[in-house]
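The other protein chains are all here in position, but one chain of the complex has been omitted.
Chains here go by letter, A, B and C, matching the order in which they are written, and residues are numbered from 1 within each.
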Amino acid sequence: MNFDFSPEENAFREEVRQFISDNYPKHLTESRRAEFTKEDFLSWHRVLAEKGWVAPHWPEEFGGPGWSVTQRYIFDDECAKANTLIVLPFGITMLGPVLMHYANDAQKAHYLPRILSGEDWWCQGYSEPGSGSDLASLKTKAERDGDDYVVNGHKIWTTLAQHADWMFCLVRTSQEDKPQKGISFLLIDMNSPGIEVRPIITIDGSHEVNEVFLTDVRVPAENLVGEEGNGWGIAKFLLGNERTGIAGVARSKNAVKRLKEISCAELVDGEPLIEDMDFKKKISELEIDLLALEYTELRTLAAESAGRGPGAESSILKIKGTEIQQKLTELIMEAVGTYSLPKIPMLDTGANYNLVGPDYSHGVSQNYFNMRKTAIYGGTNEVQRNIIAKFVLGL
Amino acid sequence: MNFDFSPEENAFREEVRQFISDNYPKHLTESRRAEFTKEDFLSWHRVLAEKGWVAPHWPEEFGGPGWSVTQRYIFDDECAKANTLIVLPFGITMLGPVLMHYANDAQKAHYLPRILSGEDWWCQGYSEPGSGSDLASLKTKAERDGDDYVVNGHKIWTTLAQHADWMFCLVRTSQEDKPQKGISFLLIDMNSPGIEVRPIITIDGSHEVNEVFLTDVRVPAENLVGEEGNGWGIAKFLLGNERTGIAGVARSKNAVKRLKEISCAELVDGEPLIEDMDFKKKISELEIDLLALEYTELRTLAAESAGRGPGAESSILKIKGTEIQQKLTELIMEAVGTYSLPKIPMLDTGANYNLVGPDYSHGVSQNYFNMRKTAIYGGTNEVQRNIIAKFVLGL
Amino acid sequence: MDFDFTEEQTLLRNMVQSFVQDNYDFDSRMKIVRSQTGMSRENWSQFAELGLLAAPFDESLGGLGGGAVDTMIITEEFGKGLVTEPFLPTVVLCGGLLERHGSDAQKDMHLPPLIGGEKIWALAYSEPKSRFNPANVQTTAKQDGDGFVLSGLKSVVNGGPWADYLIVSARTSGEGWQQDGISLFIVDKSADGVASQDYETIDGGRAADISFENVKLSAESLLGTLDAGLPLLEEALDYGIAAICGEAIGGMHKAHQATVEYCKTRNQFGVAIGSFQALQHRMVDMFMEYEQSVSLTYMVNMHVGGDAASRRRAASGAKVQIGKAGRYIGQSAVHLHGGMGMSEELNVGHYFKRLTAIDAQLGSIDYHLKRFGSSEAA
Partner (left out) sequence: MDFDFTEEQTLLRNMVQSFVQDNYDFDSRMKIVRSQTGMSRENWSQFAELGLLAAPFDESLGGLGGGAVDTMIITEEFGKGLVTEPFLPTVVLCGGLLERHGSDAQKDMHLPPLIGGEKIWALAYSEPKSRFNPANVQTTAKQDGDGFVLSGLKSVVNGGPWADYLIVSARTSGEGWQQDGISLFIVDKSADGVASQDYETIDGGRAADISFENVKLSAESLLGTLDAGLPLLEEALDYGIAAICGEAIGGMHKAHQATVEYCKTRNQFGVAIGSFQALQHRMVDMFMEYEQSVSLTYMVNMHVGGDAASRRRAASGAKVQIGKAGRYIGQSAVHLHGGMGMSEELNVGHYFKRLTAIDAQLGSIDYHLKRFGSSEAA
């Protein structure tokens, strides 16, 4: 057993650090906006793409950098430390591996480079109003008509669909006995006639998610990935990838740092809040939990590099990771005190809005509200517990 | 709305206080034993019986004092404040009301006075190795043979059966389709041939509970209470009574007092532990929870005196009451620190045992271990939550 | 002991309930919240007409003599409707201060228009660095002839944008967080030197940071005794807690109820999600937290008129309970609604946000835990 990094790995870390410092778009660090534009995301995406680092877990043959598990860990860690924008997962993390595994050569050749370059912005068409955790009950129908599928249905919670060029979508292509069996995986051009995207404003006032209505949308049959009826297997494959990195350890470490800074600035009758034994204890408890999660993630990574898949244990990363993220936003809001009450507009309304209170107080409550989603999406934490109960504990 | 006590109620409180102070057996307050003998329990029982106060909730016609709900509350409160031994519930609280409600006149005339006087010590024969929360699955058989039932079976967790003269017992008198239907309620003389009581030592080292083996025990048919096959209804009636007072608010207030005393005596680098903001906060949180529970109990009592039965809401009293009791023993153990580690013998082994550490440290861990039972007995807290979900929330 | 409400109180509750039902459904409320001003003057006039603004005051002052319990009934029903109009700052905080400690002249001048719904009030006591402690006052009022000159900044004044009058805490002597030397002043918000930076709050309410630059105050502006304003302020805040507890249990009730209903009808895997034991038990825990909150809300409203020590303990204990319960119930309600709970279009998220805001108003959980711990029962 050895938790130390090798000299090569330390050199790699330095290289990453330097690259970010030299190349991270300046206008992104200067911005105080709570929401970022499509162009913001793409500006960083393109820098990484050019360097060949935008898809750390892709094999070299498809344009990945050929990194070890540890290198990927270091890269994520440094990005988080530098507080960069994330590379959106829909194309790179989620769809990419699916295409490599299930798509035909023409599809691979067409779509993968465009994902890497950022030319295509992807969104995920999974959830429907009636099917949340119970994905297999989805109803969106795709009926074959000549060389096309004709798609009708209603997707919901579609993240950043307002910017998307394409959607990978689960559709029902047959009404067989077992609901899992009739599901297929389809790539849909968001510019197709019959698609309507309606924003959903969430309780934090932001516009991240959408409803997508599909009415007689014609999708070429060649946009089917894998066999017809094989969508459920692809969905399970994809969900496994989605959980990777969901622990968010490095980003949570940043939040701890922010929490401590705020606690140093806030005074309780003249003493910094961080000197309050009781509040300090809450920070320490969270730090210890996060430290444990960091090593749990490292153990998972180590098992992965040794070729032993993490399996259902990775649900722990999702549960603990999101619990810690939620707790952190809650403590930050607490630390700020009364100035957590003013509402900061997330959407640029053009209005001349009054900002009161210290800079660090802005948006902390909205962030707390927003993070409630983390225990819901990607399979609720209850579903994750069911998974561990069944597949790890054998209950 | 008015939470104040009337002048009459205050006078009653004073009377109770004075009576306890004048009449509580001196040898019980002087004792430092962790376990009490049968004679200890009976000595206080007899004092109360003579005064007519041993069965606060019995109607006057059966020898009760005819108190209001508020008076009963005050009486319990004063007993707890004075830290008296409890009156054991098996005869007075549990069996008494059953007999009043279901027994024939001869049974009432015979058993009730003997319960009041303490002449008969009762234990409860409910649980069996295979039936805990699922009481209806019990297997102990009673077969009619002439004027007797012949009982064979195995009861477990029988509290203080080692002292008991009688056991009220659920037995299966028929094997009908629905398991609830074949159950009857039988009174069994513990001196009958074929009864063997085996102690169960619990993790705190005490002997409170037992196994009771019944082998061809002959029980006169006249000892049947109610109709044959009506035992399930009686059991449910009895369990409703058992939950009364289970919140244990007054006793928990005593424990808070003890916790504060210990926290004043224990020093953290020269400062009393109670001045430690963090520990003080834990005490305050518990106190507030207990204060809330006190008023929740008062609201339940008020509803009861207004003739609105508390119903399934009383499960809250069981859950919160036991959670608070458990948390209190845990905090007391924490407050004591390292001297929570020595084991204090609960059973009088006659050995010359070395007692180390301050008096207040003795037995705190054993008490913590012992109190784990409270979330299990009387219907586990999970079963209580199921009850609230079903009968209050309609889920 | 008696936990029942009187017939008058039940009538009052029914009246407020009807008002909320008829005038304050989700859509109407959102329209008010999203309007430029963020409150409805029309509703405010109706409150006056219905006697709600008069409810707690003594009959000799034109009130209905209902005291804390009637206030609690009103705020509980307002909490169910997420009513955003400034009942708490105007009637409970400032109205209560005027009634208990105003001079006859002050009462005569200010209470009738307050009760009549013509004037709105706000209590300006918190400051950017005061962190919940009302004794931590940097704003100063310097003697100037017969009167005073007020300077300083008050932060996150609840209802501040709507207020015609403010009650402002200021140092007339001492410094930092000394108990002595704080005085209370009645300030006309339209006076020279008063500037209000108004904004929306996370729960759809309105607040303001209000600065005072050499604002001239007459001798008659002083409320209560010079240098001895802190006990009055603390008492007012405890009355405020008693009232906001009512609002909190109203909100908790609705959030819990909505969750139970949702879980009964939402189907996943072929059954209602309310049939899953883990969710059932969470809803039971929400219910228990709610019941415990009701208990301490009743408790504080009965003790708030008592001696200072038991009032303090009751108020802080209750505020801790509703703070914690509000968090747990709010978070759970959103979570059990799944994605729907995250949507601005459903009421449950708004209860969550209001409960979150209540936690940060009138002193946080931690602040009141310490206050509770330092105030052993009398």
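In this section, contacts are C-beta pairs under 8 Å (C-beta built on N, C-alpha and C of every residue); 3 or more make two chains touch, one makes a residue touch a chain.
This structure is a prediction, so every number in the text was calculated from the model and none was measured.
Within the whole complex, touches from the chain that is not shown fall on A, B, C. From the options B:Leu28, B:Met100, B:Ile200 or B:Ala221, the residue with contact to the unseen chain in the full assembly is B:Ile200. For the options A:Val87, A:Ile115, A:Ile200 or A:Ile316, the residue in contact with the chain missing from this view is A:Ile316. Interface note: of A:Leu293, A:Leu328 or A:Val356, the residue touching the hidden chain in the full complex is A:Leu293. Taking the complete complex into account, residues 1-5, 70, 277, 280-281, 283-285, 287-289, 291-296, 298-299, 301-303, 306, 313, 316, 319-320, 382, 385-386, 388-389, 392-395 of subunit A touch the chain not shown.
Mapped onto subunit B, contacts with the missing chain fall at residues 127, 130-134, 137, 156-157, 200-203, 205, 209, 266-270, 273, 278-279, 330, 333-334, 337-343, 353-354, 356-358, 365-366, 368-369, 372-373, 375-377, 380, 382, 385. Counting over the whole complex, subunit C has residues 276-278, 280-281 touching the chain that is not drawn.
The criterion applied here is as follows: only the chains that are shown with their structure count from here on.
Subunit B and subunit C have Cα centroids separated by 43 Å.
With centres set at the average Cα position, the gap from subunit A to subunit B is 53 Å.
Separating the CA-averaged centres of subunit A and subunit C is a span of 39 Å.
Touching two or more other chains at once are residues 278 of subunit A.
Across the assembly, subunit C contributes 366, 370 as residues in contact with two or more other chains.
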